[in-house]
Structure formats: C-alpha cells, structure tokens
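Complex shown without one protein chain; remaining protein chains in place.
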Amino acid sequence: MVPLSYYLILSGILFSCGVLGFLIKRNIITIFMSIELMLNGVNLSFVAFAAHWQHLSGQIFVFFVMVVAAAEAAVGLAIIIAVYRTRETLDVDQVNLLKL
Amino acid sequence: MLHLVLFLVFAAICIAGAVNLLIQRHPIGSALSLVVVMASLAAEYLLLGAEFVAAVQVIVYAGAVMVLFVFVIMLLNAGEEDRTKGSHVALIIGVPGILAGGLLTAWVLLKQTGDVAIGALPGDPKTIGMLLFHDFLLPFEVTSVLILIAIMGAVVLANRPETQNETRKES
Partner (left out) sequence: MTENLNLWLIPILPLIGAAINGLFGRRFSKPIVSAVALFFSGAAFALVLRVWSQFSSLPLPHYEFLAHWIRYGNFMVNFEFYLDQLTMLMLLVVTGVGFLIHIYSIGYMWEDASYYRFFSYLNLFMFFMLTLVLAGNYLQMFIGWEGVGLASYLLIGFWFTKDSAASAGKKAFIVNRIGDFGFLIALFLMVKHFGSLNFSEVFEKVGPLPVETVGVGLLTSIGLLLMLGACGKSAQIPLYVWLPDAMEGPTPVSALIHAATMVTAGVYMVSRSHVIFDHAPTALTVVAIIGTLTAFFAATIGIAQTDIKKVLAYSTVSQLGYMFMACGVAAYSAGIFHLMTHAFFKGLLFLGAGSVIHAVGGNQDMRYMGGLRKYIPITFWTMTVATLAIAGIFPFAGFFSKDEILWRAFQVNKVYWAIGLFSAFLTAFYMSRLWFMTFTGEYRGDQLQPARDPDGDSQNHAADVHGHSHDSAGHNSHGHDSHGHGDPHESPWVMTVPLMILALLSLVGGFIPVEHFLEPVFANGEAAAVETANHGLEFTLQIISVSVAGLGIFLAYLLYMRRRDLPQKIANGLGSFYQTVAHKYYIDEIYAALIVKPLVEGSTDILWHGVDQGVIDAAVNDSAVGARHASDAARHMQSGNLRSYAGWVAAGGAIVIGYMIWMGVSR
C-alpha cells in the first residue's frame, strides 16, 4: 500500500512545478497552464486525504475545484484574447503600462 | 505491492509531463504535456478509489479545458518564446528556490506522516450524488451561478469590436 506522504509529495512536486512555470514562462497561455497544473496538484492532495480520513467530502471538493478551474479558464482565456487584440503580443513582459 | 508500482509508474509520468511543460518553448507542447499530466492523475485517482473524480477529470479537465486551451493557442497563433535576460534571471533564482522549498516540504511531510498507508475510498457516482445533492446542495447551486457568470464574462470579453459597428450600420 502506498503511504499518504508519497501522494502528498507528488502533489507538492506538481504544485512546485506549477509555481515554477508561473515564474519562468513568458507566454501568457503557458502561465495559465501552470496555474492549471497547480490546481491539479491540489486536487490530488484532496483526494489523498479523502482516502486517508475515509471521508468523501474531499472528493466533493475536487469537484468544486474543477468547476472553478473551468470557469476561470474560460474567463481567463477570454481576457487573453482581449489583451492580444489590443497589445498584439502574448509576451507578459510587454504588457507593462504601469512600468516606471 | 502492485499499488505501489502502479503509483510510482504514474507518478513518474506525471512528473515527466510537468517538467516537460516547463521545458517546452512552444505553448502547444506545454498544452500536450499538461494533457499527459492530467491523464496520469486520473490513473492516480483510480488507485485511490475515486472513480467518479477520475472520470470527470478526463472528461472535463483533459477533454474540455485543455481543448479550450489548444483552441486559443491556435486562434492566437502563439509562437515560440524567445530567450531573454529576464527569463534567465527567473531561471537562476526560481529553480533553486522552488527546489529547496519542495525538498523541505517533502522532508517534513515524510517525517510527519511517515509510513501511514492509505487504502482506497470508493467514490462511486451514487454516493457522490447523494452527498452532492444533500449536504453540498448550496455550493452546487452556487457553482452553477458561477458558471453562468463565467459564460457571460467570456462572451463579453471576447466580443469583437467590429461586430458592434456592423450592427450599428445595419440599424
């Protein structure tokens, strides 16, 4: 049987990769995908804990996380499209009107 | 034993996909790696007995959300990323930092929970459905409203300005 901590470590690794991608990448769509990666990592830890405590609400919560992720992806991509229309670029470093 | 092997195999695929997402320079490569990650996660969920969640993961996440991502990548004709000074800096600072944080977290987790093994918790649709519509009814309804808002937001945000001018010309 697999210890809980293995699942948690895997979740942590996925989350860290997501954060790393968020920080490193410059293409805004890739950044968005890193966010999805983070959410997936979190989902895994929820399910793992649900199995650990033998309580189904962990899996229910995963359900809600997915709904929110989907909605956020839809709206976020719409924003990206709008930004692309005005800025003509997907590079995050160039969307910087607030720059000094 | 089998569980452990299966877990490790799918975990390796997961991590490989995640790392590939970071390494890929074209967004479409990152998108496909993410699909791989989601699929392997679905397998992990099955190992944990969460059947419904695994199915939903594949259908919704990998099947809808990622397809949306790919559509947008194709629509915007995103190209490869250039290497710049800033991204170098981010690499140099970010990678060791995250690695350190991750290792620390892993060590703590191992120390805390150690060898407690977990079994599967069967999450069949009937049980989930009962929970969802009895105990979690309110959040359920709220999420439906959330989706409605998201739809409206997406439509408004993505609306082409030219369409409005044409409409005005016609009337």
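To keep things simple, chains are lettered A and B as they appear, and every chain counts its residues starting from 1.
Please note the rule applied: contacts are C-beta pairs under 8 Å (C-beta built on N, C-alpha and C of every residue); 3 or more make two chains touch, one makes a residue touch a chain.
Predicted model only: the values in this text are computed from it and were never measured.
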>> Which candidate, B:Q112, B:S144 or B:N159, sits in contact with the chain we can't see?
In response: B:Q112
> Touching the missing chain, which residues of chain A?
Replying inline: 19, 22-23, 26, 31, 92-93, 95-100
> Since one chain has been left out of the picture, which residues of chain B touch it in the full complex?
Replying inline: 86, 90, 93-94, 97, 101, 104-105, 108, 111-112
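Everything below uses one rule, namely that only the chains that are shown with their structure count from here on.
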>> Looking at the complex, which residues from chain B come into contact with chain A?
In response: 3-4, 7, 11, 14-15, 18-19, 21-22, 27, 30-31, 34, 37-38, 41, 44-45, 47-50, 52-53, 56-57, 60-61, 64-65, 68-69, 72-73, 75-76, 78, 81-82, 84, 86-87, 90-91, 94-95, 98-99, 101-102, 105-106, 109-110, 112-121, 123, 127-128, 131-132, 135-136, 139, 143, 146-147, 149-151, 153-158, 161
> Which part of chain A faces chain B closely enough to touch in the complex?
Replying inline: 1-10, 12-14, 16-21, 23-27, 29-30, 32-34, 36-37, 40, 43-44, 47-48, 50-52, 54-57, 59-60, 62-64, 66-75, 77-82, 84-85, 90-91, 93
